[in-house]
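The structure is given below, and queries will be raised subsequently.
A single protein chain has been removed from this complex, and every other one stays in its place.
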């Protein structure tokens, strides 16, 4: 079986229960998540060997984050312990016309203050077949970007496939900074995941006529974006996720995979949202699973899309679904009939 | 007032809160339910005298099940105490494209290991006018099927009307076993409740063109099924429930009553699901209430359908609605306006 | 900045959690709310100076109500302490075809048994620019109606603008009583808020063709109602809210402002309801904010409508939104995209 | 088996969770209880036939109170439905040096506004062997005192044994009022339950040297009180409970039974308090059980004391213990070893 | 580092929250635990490599049990998946004079119905240094006793040290059955853990004068028991735990280690009990840790006793403490001062 390793930040997620606003929260649900950690957990739930690398403080709250990964069988043996704090994000779930709110409190976290010598990449990566990261990790600060670059170089040297989810976060860096750093890192990436906004904001690649907020999706535009990305960075595959937000409760979800000059589109899922955080990460995990299991391009993108569709029905960052559950949806049963 | 008695299993229902998956559940909601118990509770909520018969262990968890019925005024005086365990079902509520999951842990329960001598049916049934059971009860095992047959014989001898909800459960028996046993029991049944799937799986009765998963309902097909059932078993009335599952959150609900060669259809309710377990049972209870209160066939099926529509908006197995609430919906107000 | 003061009852609101029915509630969510208090809180959340006047018992549960207002910065210094009890309302949230239920237990509350000498209105109102009340307050009983009249006289003497939300409650008084009392009070009112039902029930003003339950809205009819109200009572502005109830979960919300002979309509919001109690109050607060901040009539009604649309996505009576959040929706983004 | 019937008020009890103060309570635990209802529930838990009589509003919160009694098998068929409200008491649990706080909101409850014609006592009491009430019931107001007197007369006429728990509540009436009313009622009472304070406050009977707050118990004084009570009212038996409060968490509990000129004392239980409300009622129930089951005076007082000791370890008003559990403690095992 | 492996049953533990009785539990806390699993978790928390072997059903509730162990880093790779159900125990926490209650529902669990061929012991045990089991495992039924015997033989063949906690459970087998089976197994045991009751009930070894219920501990008696055990079965070390139950809330805890003819006693800890289930298991884990880390006999028994003392302050079966925390208590600081 192929082994996957991901690198990034795992944060403490603090969220009021249900649809409570921050000002109503006497208790906060305390879970853990972060782009690359979410991918590792989802892959472990698919039965794969998945490792996650980060740095976490040695105290009990850091240990909780480690435990939350071990719970799913994620290999945490390369997590470095040290530093002062675990990053936090506060999440308030939106409803109807009221959007979800995220407040980040991640500066000065252990991973944000990690040093290159914390990670011996050739040692860490040994025995793995696939390395995954997102644009959030290098955005933490230039030191972490440098660590990421070292990881990518080591991965290439070991012949490891590399995937990246662009994931532009405007609170972490400017578009110019993102462009500079990510352009350098793209050289090592085989499979790119993005949404149209990401491509535009990070690389200035446009798909003119599309208005994401109104949910009008233009296939041609997305193909154009994928083609431009492929041409500029020589990716093997580019996957683009297309979210149409009707309200905070209702989204339509579909994706496209562009590979070898061909675009593969998927069904559009009308989703009632339980929790949309981690939706993109679950797509990445689905795609990695599919591509390490010899699925055709169309099957792969269908699998990844169904996996991420299901994530939207699950509380927390992590996608708690099995391959069998994804396949049931892929094969067309989204009716939600009781499985007795 | 007519008195109704039902016989079957009541289980401990253990469910994660809200939309949590099993793997997220640090606490489980502990309620009680089961097909025939649900009918008894609903009838008690309609103001009727309702009794429930089963066997439950003498320990505190068995007592809880008894208490959960007494709470609504159900007569529990014929419940036999003994045996080792109360059956359990674990329920994970689905959302959007993710279906609900049920894990049964009901083998070796007190009722499943009950013996014929536990129940003195002529004594138990005395003073009642209506006996109700579902296909789940004889499916528990041949001994319980034999007990059920004894009950039916005693009921007939006392001139008690008998209703049965087919409720095929593939985890409890094969279609062949179901056919053999249920065919024998049908001789004693006056009113049959089923969904199209049940009729096909238990008795091999087909309604060709209908695709339940896609929610296309063909009136003619349902009439054909009811007619075949009536002809084969000589039922006085056959009621068929028609569930169209859009997603785990959205179902369309309608039903049909076939009596004296005529089919009576109802409005189709677009339901936001709070909890669909017990939806069929609440229909059965509504039908029994209506048929014991001199409603016309059309009024009866409308009442039963509205009652079960409301059930889908209520947490737990039990239908906690009054006759007045059902009548409000029957009379056309499904707008959900606040009752101040 | 303009200062607003409101007068009325604040109650303890006891509600089962989630969609539980009263019979399932082992714990009740205990919050506080009431028409005029809700308006004051919403205005404080908009950054305005807002005061609330009432009478509350001196015990801890009365103090909780005071604290719940101070939490938002509402000025509670004119609240009179005394009397025996705080009014209560029990709220059961509806779902799908099942309506919400309200049980009032507000008789004999401190404010319902208040005496005119409890309130020195010229003193209390000094320094304020706007006085708001609803039809619920004078409906409590004739003494409170008399106190309200004193407040209105004092307000007029001080040149304070007065707004009133008709809010007819059939459990508190008859239509005839409401007509008699409210007609007298209308003399002092500058801005009236109502829904079509209120106008008909309190003042017998009809808008023939409209069928509220079916959600068909006839613009002409609403204009006719507003015009009749304006002519009869000489209001400066009349705002009418138009709620179309599809189910307990889905409402469409729009409103109209009639001023200087012109009617201003708003977009219609398709809302998934989290909690609709206080929806009308949040509209009133939005309108007061807009009219004290020099918005045009169209901008004002748009602001008030967006504010109240957002309220429906928030648990509890209080509208916990900022001006910025309302403006985001006014400007057209109701897509519920995550605000990172 | 002997049948017991009790008469009084059952209230909604609203309590912050754990040791939260009222000002910290976003949710309130909603249970039901009241002196005489508590006795009926405890007797039902001992396996006796127990009925409870009161008046409750017809709405859902009144029904909840009925259901809370049916849950235990209490016969609620004589409960009258009508009136406006169910009485409420707010309870904040004390800890260490901080005492528990009770806020009553019971005025104008259905039972407080009941009329003599609501209760046909000869009909209600028929078939019962024992009637129990507390001093709280006649204290509600003179009308309820008159209803109580009617009940007592009917009970005497039917040869029913009558017990009364004095239970003086200073917020309901003055000592003079209590003396006047209770002196009249005592004529019908066979078994009196009191604490020393009650006897002094209601009947002015003193036991000089005892300082209850310091927990010094003087056997002679209690005998003297019992003797005086017996002489004045001709009771068959007088039971006195002796609570020594160390802190809100730690009480010492013992009691005395005075019968036929002899005083029977019990062990003193050092209790860690979980919930002391209903402690006295559970004693009353234990005594009634014992006296209707032919226990000796010493056995009876021991049983009642052990029963009430256990109540202090149980949340809520109701004593949820079986006869077997009480007997285990009577026989000396208070070690709390796990029962596997 | 030494590697430890344990074998037995892990159950779903369902417990009402706080001090609620079973009849008050609308939600049940769902955790996992069992004698040998508890030992493995505690050792993992001490930083050791610990494996746990059992059989669990393949469904989600079985997976939860696996995950609950992985959370702490326990190696679960030898857990066999299959069978129908996970064993359950219902736990009601006692308070004051009211004892905790346990209801077992563990018959027919996957491990109870396991077959010898499910476990390839030489393969499973390879690389481990210590094997631990309790008397509960062979008590499940003769098949599991046979499996245990196979494990012991394989362990001996591999030179693995074996420890056993007698843990007599009267609901699982008779004293005679226990004696027969355990006597055979003792041949393979190096380190025995017991309480005085166990030794008497399983092996008929008496320590005359001790009255456990009254908490009178007689050192001489315990030495005598240990000496008899050692002589009969040739143990290397015998550890005896001495629990003095004052109430369900207050226990005194001490232990004795008997090795090489010498008895080592520990301090007596006055404990406020948070949760005493797993107290004995945490002692076993502490002892294994100490004996695999070259502690002296006195240090070892002190460490194990402090570890298990701390367990009593922790909710759930698992002992969530680190070596550092145990050492702090060993070194005498049981004052509970805040660690800032």
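Note that the chains are named A, B, C, D and E in the order they appear, and that numbering of residues resets to 1 at the start of each chain.
What we mean here is this: a residue touches a chain if its C-beta (ideal position, glycine included) is under 8 Å from a C-beta of that chain, and two chains touch if they have at least 3 such contacts.
These numbers come from a predicted model, not from an experiment.
Undergrad: Check each of D:169, D:206, D:227 or D:340 against the chain that is not shown and name the one that touches it.
TA: Touching the chain that is not displayed is residue D:169.
Undergrad: By the contact criterion defined above, which parts of chain C meet the unshown chain? Give residue numbers in ascending order.
TA: Residues of chain C in touch with the missing chain: 67-68, 70-73.
Undergrad: Touching residues of chain E against the unshown chain: what are they?
TA: 18, 269-274, 306, 309-310, 312-316, 320-321, 325, 328-329, 333-340
Undergrad: Going by the touch rule given at the top, which residues of chain A touch the chain that is not shown?
TA: 14, 17, 21-23, 25-31, 59-61, 63-64, 67, 84-85, 88, 90, 92, 101, 103, 105, 107-108
We adopt the following convention: only the chains that are shown with their structure count from here on.
Undergrad: Roughly how big is the turn, in degrees to the nearest 5, that lines up chain A with chain E by CA atoms?
TA: The C-alpha superposition of chain A onto chain E needs 180 degrees.
Undergrad: Which whole number of Å gives the spacing of the CA centres of chain B and chain E?
TA: About 45 Å, centre to centre.
Undergrad: From the C-alpha centre of chain A to that of chain D, how far is it in Å?
TA: Chain centroid spacing, chain A to chain D, equals 62 Å.
Undergrad: Going through chain C residue by residue, note those that touch at least 2 other chains and give them in order.
TA: 18, 21, 23, 26, 101
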